[in-house]
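Note that one protein chain of the assembly has been removed; the remaining protein chains are unaltered in position.
Chain nomenclature is as follows: A and B, assigned in order of appearance, with residue numbering initiated at 1 for each chain independently.
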Amino acid sequence: MPAILELSGLTRRYAGLVAVDSVDLAVTPGTIHAIIGPNGAGKTTLFNLISGITPPSEGQIRLLGHTVTDEPAYRRAALGMGRTFQNIRIFAAMTVLENVLTGLAPRFPGGLAAVIALLPSLRRAERSAVARARDVLDRVGLLSKADTPAASLPYGDQRRLEIARALASAPRLILLDEPAAGMNPAETAALALLVRKIRDAGTTVLLVEHDMSFVMNLSDHITVLNFGRRIHDGPPGDVKRDPRVIEAYLGPKVAARLAAQRQTTPGP
Amino acid sequence: MPPWLDDLFWTYQNLVYALGINGLLALSIYVVLAVGQLSLGQAAFMGLGAYSSAIMTLKFKLPFLLVLPASCIVPVVFALLIGGPTLRLSGVYLAIATIGLGEVLRAVYLNIEWLGGALGLSGIPERAGIVSIYGLLILALLVLWIVGRSHIGRAMEAMRTDETAAEVMGINVARYRLGALLASAILAGFAGALSAHVSSFISPNEYAFEPAVTILSFALLGGIGTPIAPVLGAFILTLLPELLRGLADFRLVFNGVIIVIAVLFLPNGILPFRLRRHGR
Partner (left out) sequence: MLAQQLTNGLVLGATYALFALGFTLMFGVIRVINLVYGFYFTAGAFIVLFLTRTLGWPIAAALPAAALLSGCIAIVIDALLLTRLRRVGAPELSSLMVTLGAVLALYATATAVLGPDIKRFPASVIGAEAMEFASIRITQAQVLILLATAVLVGGLLALMQGTRLGLALRAMAENPDAAGLMGIDTGRLAALVSFISGALAGAGGVLIGLNFNAIQPYMGEAMMLRGFVVIIVGGLGDIRGALIAGLLLGVVEVLTAGYVASGLKEAVAFAILVAVLWFRPAGLFGRAVARRA
């Protein structure tokens, strides 16, 4: 199956710093694909490059077979990509329902003239958008709070709302930036369930996460970044055994000691 | 009209006109603020509308029915010239370029004889009135209300809250910004044409820095949650110096202080309500 998202040689330089260094990546449709790495590995920069917030210095991005490297973020969204942010960025003054409705912006036909003319087709579009938004809210378990102001939701619900907003337009690919950050174990477990549901409903998931056990249990495929470079790519089982990954996370000294230990006491 | 109302109207005619025109100007800055941008070109756009319409009336003898709609053309051209490059950049560029525009146009009016030079243009026939001013104000309010309640209004509020998140939701932020700036130029152009055709006289100094800041104070006092709010702000700031004579001398100080207080302590204005948008 062709990859839903394909990065080749993707690079982003800042003054005196290479945040993302010629990264190649292919995301298989229908999978949960995780990107992990120590702090400052370039994970969020990579997400910003993929979603079109930051322009790349070099390299190419292909989404659903289209080259989108120079396309603005809104057009990538319209092609079928949604995302959430590490620091929650909901529209605080709006209600929960309105937040999800903004995610449906590209679905409305006609422009200003159609609005001013009070076209009936627009009324129908609005009605079907509301139905769709309520459906999405139901899926993430927020339907009962549809009319409350988004700012008054508890933290975990705000994260769910952000996911619902990104899901509204039925994207083919959704990017989740540290979805479990700040959640307690119960919330994290519920989130894992939700992410699986999203995948099973046909949306490919690409996520960045710090919580290792969350990633290991959930992902179909894991890519490890360190200092902007891809140092590992494969199924979750292989990651823990890759010496480069251990070194990246624990530092060279500890990694060497672990390797020495492993030689003297053979594993189970 | 009963005679007492007639008297009242004639006494306060200029004030009644000023209220309506300032209401239009408040809507003109509102549409830009509503998408999270700051334009300080409202007075400049108004001046372009005033000068171009006065020229059409005085030098080309065109009928007002043609002059009024045409008065938005020159402001729109200037809005495109400035908005084209700046709206792709961070918001400070539009603000800077539009403040500059007002200063430059003042110098241009002052130095071009055909535009009346320092004396300005006088003898403009009084062709606007209650009907044209308040008709346009109500029409503008209505349109902005309908747009504000639609998905476009939702997109505008989204980009005002968080541009990046809005763009990632599939909203073409750059197009909305340009649309808002053009709408703003059109409204200010109309306000300029109307004011030129009720006051019979226009001069270069009416459209520079101070009026630009005053127009901003309308919207910041009223708030930008609904289109009614900035119009209310304009009404208050136009009426107050009339009611409190002592205030009139310090009108500019007062308007400046209103902006400071509003930004620091009243970020949603005195009418902090927002339009609710549901598909019911």
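As a working rule, contacts are C-beta pairs under 8 Å (C-beta built on N, C-alpha and C of every residue); 3 or more make two chains touch, one makes a residue touch a chain.
In this text, all values refer to a predicted model and were calculated from it rather than measured experimentally.
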item	value
Contacts of the hidden chain among displayed chains	B
Candidate in contact with the missing chain, chosen from B:Leu65, B:Leu89 or B:Leu244	B:Leu89
Listed residues B:Pro69, B:Gly100 or B:Pro241, member touching the removed chain	B:Gly100
From B:Leu15, B:Leu65, B:Val108 or B:Ile130, residue that would touch the chain that is not displayed	B:Val108
Residue of B:Ser28, B:Ser71 or B:Ser217 touching the missing chain in the full complex	B:Ser217
Touching residues on chain B - with respect to the absent chain	36-38, 40, 81-82, 84-93, 95-97, 99-101, 103-104, 107-108, 110-112, 163, 173, 209-210, 213, 216-217, 220, 249-250, 252-260, 262-264, 267
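The definition used in the following text is that only the chains that are shown with their structure count from here on.
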item	value
Where chain A and chain B are represented by their mean Cα positions, the distance between them in whole Å	42
Chain B - residues contacting chain A, complex	143, 146-147, 150-152, 154-155, 157-158, 161-162, 164-174, 179, 274, 276-279
For the chain A and chain B complex, residues of the former touching the latter	51-53, 72-74, 77-78, 82-83, 85, 89-95, 97-98, 101-106, 108, 111-112, 115-116, 118, 122, 125-127, 129-130, 165-166, 169
